[in-house]
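Missing here is one protein chain; the remaining ones are kept as they sit in the complex.
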Amino acid sequence: MSAEATKVKTTYREAMRQAIRDAMNRDARVFLMGEDVGAYGGCYAVSKGLLDEFGPERIRDTPLSESAFVGAGIGAAMNGMRPIVEIMTVNFSLLALDQIINNAATILHMSGGQFNIPLVIRMTTGAGRQLAAQHSHSLEGWYAHIPGIKVLAPATLEDARGMLWTALEDPDPVLIFEHGTLYNMEGELAADAGPVEIAKAAVRRAGSDISLITYGGTLFKTLEAAEQLASSGIDAEVVDLRTLRPLDTETILDSVNRTHRAVIVDEGWRSGSISAEISARIMEGAFYELDLPVERICSAEVPIPYAKHLEEAALPQASTIVATVTRMIGAHG
Amino acid sequence: MSAEATKVKTTYREAMRQAIRDAMNRDARVFLMGEDVGAYGGCYAVSKGLLDEFGPERIRDTPLSESAFVGAGIGAAMNGMRPIVEIMTVNFSLLALDQIINNAATILHMSGGQFNIPLVIRMTTGAGRQLAAQHSHSLEGWYAHIPGIKVLAPATLEDARGMLWTALEDPDPVLIFEHGTLYNMEGELAADAGPVEIAKAAVRRAGSDISLITYGGTLFKTLEAAEQLASSGIDAEVVDLRTLRPLDTETILDSVNRTHRAVIVDEGWRSGSISAEISARIMEGAFYELDLPVERICSAEVPIPYAKHLEEAALPQASTIVATVTRMIGAHG
Amino acid sequence: KCAELYSAAKIRGFLHLYIGEEAVAVGAMRALTPEDSVVATYREHGHALLRGIPAGAIMAEMFGKQEGCSRGRGGSMHLFDAKHRFFGGNAIVGGGLPLAVGIALADKLVHRSRVTACFFGDGAVAEGEFHESMNLAALWKLPVLFFCENNLYGMGTALRRAESETDLCLKASSYEMPAWPVDGMDVLACEEAAHRAALEVRGGAGPCFLEFRTYRFRAHSMYDPQLYRSKVEVEEWKKHDPISTFQDRLTVDGILDDAKLKLIEDEVAAEIEEAIAFAEAGTWEPDEELTRFAYSEVKAP
Partner (left out) sequence: KCAELYSAAKIRGFLHLYIGEEAVAVGAMRALTPEDSVVATYREHGHALLRGIPAGAIMAEMFGKQEGCSRGRGGSMHLFDAKHRFFGGNAIVGGGLPLAVGIALADKLVHRSRVTACFFGDGAVAEGEFHESMNLAALWKLPVLFFCENNLYGMGTALRRAESETDLCLKASSYEMPAWPVDGMDVLACEEAAHRAALEVRGGAGPCFLEFRTYRFRAHSMYDPQLYRSKVEVEEWKKHDPISTFQDRLTVDGILDDAKLKLIEDEVAAEIEEAIAFAEAGTWEPDEELTRFAYSEVKAP
């Protein structure tokens, strides 16, 4: 994306839609399949209008059969297509987990390298909209435990616009998690914005005092916290992981080696979250560089409550980040 | 269990069967339900003979419908029963994950504390028997990420015999993972062996030089490694986690505070495994006590291969543990 | 009865959800005793109310107050009430069916003559959990009433675009389960059918499947632009509005007149006012209690 490129105002939702449109136009093997992606326009309106543009064969509404249509995506990918399968919400993906873990993630290996699966699965993730305990999980970090799949968490307009095509070009299954609170996010995007690489994490804010490592829905809370910290003289670096599997350990350690302090901000439940993996990797790769122990700010270990004030209390917030960092740095001038 | 109690020779399989028999006799609300638990005698012969003893109502064969019979276990538990649901192998539990995560783990919370779910789900886990990539997952550490459930990993005869009843007395859903390589393990068990507590980890071998933290299928490999290390003058402590959720952080930190070194041995895939959570907790709770960074010995990040030599290479082995510890301690006298 | 009917209808005005389908829940619920169990979906406000959960507790739940029937933890999609054996609104389509099977299994194991009514929509029929649950219930002859609310759409997907075979009763038959269709716009037909089914199921004949043919007048949810169906179709169905048609019938039969109607409407209006007032007056659970109910605080009996 060239610096001088003219910018256009857009939203995360539109950027994602443009990415789908772009992929459909680039490659006839690409099609979108999922519940209400067509006639309804997508439960979060991401695919709105695409049915008229590409027709019901390529913008394919499915019955409520998560396991079968995700499995069908795998089969279609094994037979030459480039399917984009949409699962409305991460919780429903649990109904398709057999296909994702026992088939999509293993078939390349079980076949001794004969059958790769160029499949992309998109789903909404995260809390923050009072949808309660069956619609608010953040399981992207949990999925990142599984060998054989890749896990992406686009947080910016550029990544919403650019990650899909790169994922479709990948020979193996790629899961894309879109945080529900981001769809309405507005901003400027280069008119010629296109595919982006998915191999590296990105430093969204350079800083020298501490590394704040995060991704997805908590990126902007973290950036907000960083600004507040700046006003009190603490210069925080913010790392956006972007891809949760494989993790870009290099960029993480690089940042920690410069700041000697780290906090991981993760909307997943604390125990066994990807924040634990990152902390462990810092332990293994930068132990002697640390001025003080790495800390984690995660969701409370409780199913997400419906009541607004309790939901907010359950999730990582900018205020928590500020307080934690201030305490950590206060303790070590 | 009294020290003088007479011992009887038994196996892990028989200990588990005795635990089921005992529970069925103690409480009329208890019943066992799963695929081939009755007429076939259990796919790993754990429930062999129980059908004749308790009849088809309480030793209930199910069709191949993991989601429905696990969900039925939840419903029965909500309506006064104490079901033991057996899932043949951890991989098949992925077909029931919607019921486990969206219902069993959330209903107590979503109902504001009205409906607890006293359900026990047993399943076989782990590799080591050349069953290849669809029958060899070790997902117990992965399950431990989910609030609302408890996760047990009995490794000894005492725990195989004693954890089930304690789990049934628990008001909330408890998952018990039985490592497939342990069923034939023989040993001595007190004739009067009974229920055991499930809240604490156990130090299986006391030592002063390093803490080897493990559970389930890798416990005995780790104990074997400890013996080998002893012969070369390294005194390793072996901690058996026993319960993966909630984790007994106290016992872990306690051990590390004494040994100042730690290695976690875990059959789960490395990234996002429970070994990462333990490393992170040591980082947070004993950072200043550590002489050197905590290390992890886990399974290679690949679906488990069928070929015997490759499967062995993929899993943690005593030799790897010995080599790692020797290197770590060699580096720091 | 009419009050129920009305309140079932009007109170929904608050969230625009069940309008058009009231006759189903009203009729079906009347076949149940307090000892029976109910499993519902996220579209369960009417069901909860008809089951006897106080309107105030339901309203408070939607407000997120701790006086709500789920202490504000569940919200509108997750109304629960142990006292009324209301085993929850379940927001996973098809997710409630296995629970109903298990609840009924427990009753059968201890020889209680209770039945479990399980409500779900036409969209749920495509889910694997529907298939597995229907087979288990029929195979084990469990006392489950499968109440399918067929409103012809699963969100924006018309039944004919979701099922190769749109006669849902035929599906039930493939499990050897008795099944019949019911005019879901006629409250008396719903009540009669539910009674008949409950009688059989209670008698130990095994489960039963009823397909209530009804229609959702309002959008699926607030966000739904309803691009997938025509105004004409909706208007056509509105002619069969279960409330106005039933009202007319009662008026013709001389059971209802403008005075009585006025009375009822005032009654309902008052009930709603009261519920809202109760909810408004409700309190927020303190943040310190956030992590409660992830696990039980007392041992199970």
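A, B and C are the chain letters, set down in written order, and residue numbers restart from 1 in every chain.
Criterion: a contact is a pair of C-beta atoms (placed from the backbone, for glycine too) under 8 Å apart; a residue touches a chain by one contact, two chains touch by 3 or more.
Quick caveat, the model's predicted, so the values are computed rather than measured.
Of the chains displayed, those contacted by the omitted chain across the entire assembly are A, B, C. One of A:G38, A:G128, A:G148 or A:G272 touches the chain omitted from the figure, and that residue is A:G148.
Only one of C:I53, C:L109, C:M155 or C:M177 touches the chain withheld from this view, namely C:M177. Considering the whole complex, the residue from C:E129, C:E149 or C:E191 that touches the absent chain is C:E129. Counting the whole complex, the residues of chain A in touch with the unshown chain are 31, 57-58, 62-63, 65, 67-81, 83, 98-99, 102-103, 107-116, 118, 147-148, 150, 169-172.
Even with one chain removed from view, chain C keeps its contact list with that chain: residues 126-132, 135, 138-139, 161-165, 170-171, 173-177.
Interface with the hidden chain, as seen from chain B, comprises residues 35-36, 39-41, 43, 45, 61, 63-68, 91-92, 95, 130-135, 300-303, 305-310, 313-314.
Please note the rule applied: only the chains that are shown with their structure count from here on.
The greatest centre-to-centre distance from chain A, using averaged C-alpha positions, is reached by C. Centre-to-centre spacing of chain B and chain C amounts to 40 Å, using the average Cα coordinate of each chain.
Mean C-alpha positions place chain A and chain B at a centre distance of 31 Å.
Looking at chain A, one finds that residues 67, 91-92, 95, 132-134, 301-303, 305 touch two or more other chains.
Residue numbers of chain C whose C-beta contacts span two or more other chains: 70, 72-74, 78, 90, 92, 95, 128-129, 292-294.
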